[in-house]
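Of the protein chains in this complex, one is absent; all others appear in place.
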Amino acid sequence: MNSLYIASIFIFVVFVLSILAIESKNILKSILFLSAASIFTAIIFVVWKAPDVAMTEAAIGAGFTTFLFFIAYFKVDKLEKEN
Amino acid sequence: MINEPVLLIVIPLFAGFLIPIIYLISKKAIKYIPIIAVFYNLFVLIRLIQINSTSLSYFTTGGYKVPFGINLIFNSQIGIILFAINLLALIALIFFLKKEFHLVNSFAYTLGFIIAISAVNGMVLTGDLFNLFVFMELAAIAGYIIATHKRGYYPSFLYVIISTFGSLLFLLGTITIYNVSGTLNMASVSENLVDVSPHFIVVLSVMFIVALSSESELLPLNAWVPKVYEKTSITGSIFFGSVLSTAALFAVIKVLVLVFKGGYEYLFNSLTIIGLATLLIGEFVAFKQRNVRKIVAYSSIAQAGLIISAVSVSLKNGTITDSIFNAAMFQLLNNIFAKGLILLGVGLLGYYSFEKLKGIAGKKKFASILITIGVLSIIGMPPFAGFWSKFFLIKSLIANKMIIFVAIFLASAIFEVYYYLRFIQNMYYEEFDSKIKINQISAVSYFLMISLSFMIIYIGFNPSSVMKTISDIFTGGII
Amino acid sequence: MKKFWAIITVLLILFFLGSGLIPDLKIYKQNNLSQKTGKVYLNRTVNDDSPFKEIDKKLYGEANDVENNAANSVTSVIVDYRALDTLGEVTVLFLAITGVIALLGKSKKNNRILFEKPNYILNASSKILLPLIVLFGFYIFIHGHITPGGGFQGGTIVAASVLMMYFAQNNYKLKNNRMKVLESFSGLSFLIFGLLGIFIMGDFLQNFLELGIMGKLFSGGLIPIIYILVGLKVSAELSNVVYEFMGEE
Partner (left out) sequence: MGEIINYWTFIYGPLAIFLVGVYGLLTQKNLFKLVISINIMDLGVNLYIIALGYMDNASAPIYTAKLAVTSSRFVDPVPQALVLTSIVISVAVTAFVLALVIKNYEKYNTLDLIKIKGIEND
């Protein structure tokens, strides 16, 4: 029962974070919200007894994808400044 | 000699993984690896078609029994479709290495193409839902790379977004099926999907149709098709037009036949409507175009709609109405060659808009004749292949009292005949603009075009024998 | 106004999906494994005559006649029961990264993203940390069949060490050609092991090695070998992505 409440609350957190990621005006903030949502998803996976998936989500989904987004953002930013 | 269909997936993959190593040694040598791989594939396919009969055989992987491990399904029917797809892929590949190898980052596109062939074979062969998802995603990524062939970054981006949405829906549907039926194997899903509510099947099938529509160019998610066709290279257009869309259509048919065969009449009725709507809208939009590639793109959408609606009509009664189904398969087979021929020929002429193609037949007689053969086959003129498939389709539809279907089909055919004939007329009877530079067409390209038109004419003059082979293969034994 | 219609559309889709799915979805309380493939995978009874039977014997540390001997069932599903999926998945990554190289490789004139110059402590400590992180990544994918984790997770950790070097040292440059060779080599080995399965046992990717005792490091036949290859491949691929995205000087 306990894990159910934890999971439901975390799902709500992910839901709110994803809305923030979509609605935020600033791209950098969006990326950060997406990253946070990924981390919370990883926590839900732990609660739901999926340690392998949680590791993957944390390493690849939250870590690596965020890096890709940041670098792509900075590259576009750099191009913008050059013009 | 190993006779496993999994080789059709493994050999191109092997070539694909080999290419980066070879590339570091010699940049020219990577040209020959894909051609060898596809030739070997065709060789394996001939062996497989000879050995396997018309009945369906399951090939396990990993040594695990059929409903549990991933399995590949094969019979000579699937073999013939695969043979046509691989042949077209080979033609596109030869053309690519001969003519477009210098275009861009040749390395990535060679690699993308060879892995795409592997993925397409996997899509046609696999009997497992999730495995189909993986191969679809692989083919799609190869498609994204091929779509950027001529700096078409925006169409490629659009394609990524639409196709990813589709594949995520497919994943949702797959896992829902797993939760209810407890298996991912297509054939055993339908056995376990017995006591679910009709509403559930509706939701599930809508999910699957929408999900599979992006790759197979059906209605809801096909907005990327004309944009990608317009911007990509000749090889790319042949890949999308003849290879990927055929394989995806076949995957849709496979899912329909294997998973939803249990007589869900409303599902097949609604699918027929979707297919006919796709047909009409595709033909109607193509009617207004004045760019050959866009015409072929929209006509390709329309053909996908026609085939899907014919297949769903044939599946409506819970069993397969063989005559309609066979005719639809024949049509699918004919489309591969005819579309490939038109795209190749027009690509070789080098111009796509009607203004620039005016009167080009006077300067390039032989190429124009070959293109005309493709066009006549697609619009269904005797004695070419397309006539017979449409003839068989209409005949079987009338025999099954599908009069409205036939009426819609004929109405759309009138549109099709009109805009394709306008293109022919534009090529033959207009004044040639002397400012336009004419491209030289090499012997290899002519050879590729002649071999394609030979296929069309051969089928056109031996329709009964080909149809007999097809119906021998398809009747009863369908998947 | 656009947002309003979008919300309406989304709510309609939610209603459509939810109304159709809920009555038939056995949600988690009734979610029993009795007739699912998952149970067969867990019990390792795929090739038995009655795959859905209840088995009641100790597997961990004792059983050495089980068909698939990885203690981590997720690994056993990924690398053995559904290995063809994993082959496809690895190829997806490979192809996508080839695409990234094709797209970004052309515009490499002074495109490196430079951050603030790292100080001496960061510079020195990253050199110490590098072997430790790589070792940890290797540990994760070598133990993929016993503990949570495996090739994909371990590979990402190894790639993260390359990323750290890029951040901590401004003149660091990955030897990407070696990575490409490693990538191709591990992919080819994966396929060769699969083809050896055909030659020796008759099925693609079928296990032909001794299975050992569940829970030991040397157990599971092909599973650890393939997961190590996947780990090497993923680490090479993701390192190459880091290289391409960070850009050359």
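In this document, chain identifiers A, B and C correspond to the written order of the chains, with residue numbering beginning at 1 in each.
To be clear about the criterion, a residue touches a chain if its C-beta (ideal position, glycine included) is under 8 Å from a C-beta of that chain, and two chains touch if they have at least 3 such contacts.
Since we're looking at a predicted model, the values are computed, not measured.
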With touch defined as in the header, list the contact partners of the absent chain among those displayed. A, B, C
Which one, C:Val46, C:Val74, C:Ala160 or C:Met246, makes contact with the chain that was left out? C:Val74
Given that one chain is not shown, which residue among B:Tyr58, B:Tyr178 or B:Tyr446 touches it? B:Tyr178
Just checking the interface: what residues of chain A touch the absent partner chain? 4-5, 7-8, 11-12, 14-15, 18-19, 21-22, 27, 30-31, 34, 37-38, 41, 44-45, 48-53, 56-57, 60-61, 64-65, 68-69, 72-73, 75-76, 79-80, 83
Considering the whole complex, not just the chains shown, which residues of chain B touch the missing one? 130, 134, 137, 141, 144-145, 148, 151, 153-154, 156-157, 160-161, 164-165, 168, 171-172, 174-176, 178-179, 184, 227
Spell out, residue by residue, where the missing chain touches chain C. 2-3, 6-7, 9-10, 13-14, 17-18, 21-22, 25, 27-29, 31-34, 36-39, 41-43, 54-61, 71-74, 76-78, 82, 85-86, 89, 92-93, 95-97, 99-100, 103-104, 107, 147-148, 152, 214-215, 234, 241, 244-245
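In the analysis below, only the chains that are shown with their structure count from here on.
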Where the CA atoms of chain B average out and where those of chain C average out, how many Å apart are those spots? 31
With chain centres defined as C-alpha means, what is the inter-centre distance between chain A and chain C in Å? 19
In whole angstrom, the CA-centroid distance of chain A from chain B equals 37
Mind pulling the chain A residues that touch 2 or more other chains? none
Can you list the chain C residues touching chain B in their complex? 16-17, 19-21, 23-26, 31, 35-38, 40-41, 46-47, 51, 80-85, 87-89, 91-92, 94-96, 98-99, 101-103, 105-106, 177, 180-181, 183-185, 187-188, 191, 194-195, 197-199, 201-207
Residue numbers of chain A touching chain C in their complex, please. 50-56, 59-60, 63-64, 67-68, 71-72, 74-75, 78
Can you name the residues of chain B that touch chain C in the complex? 2, 4, 6, 9-10, 13-14, 16-21, 24, 60-65, 67-70, 104-105, 107-109, 111-112, 115, 118-119, 122, 130-131, 134-135, 137-138, 141-142, 144-145, 148, 176, 178-180, 182-184, 192, 196-197, 199-200, 202-204, 206-207
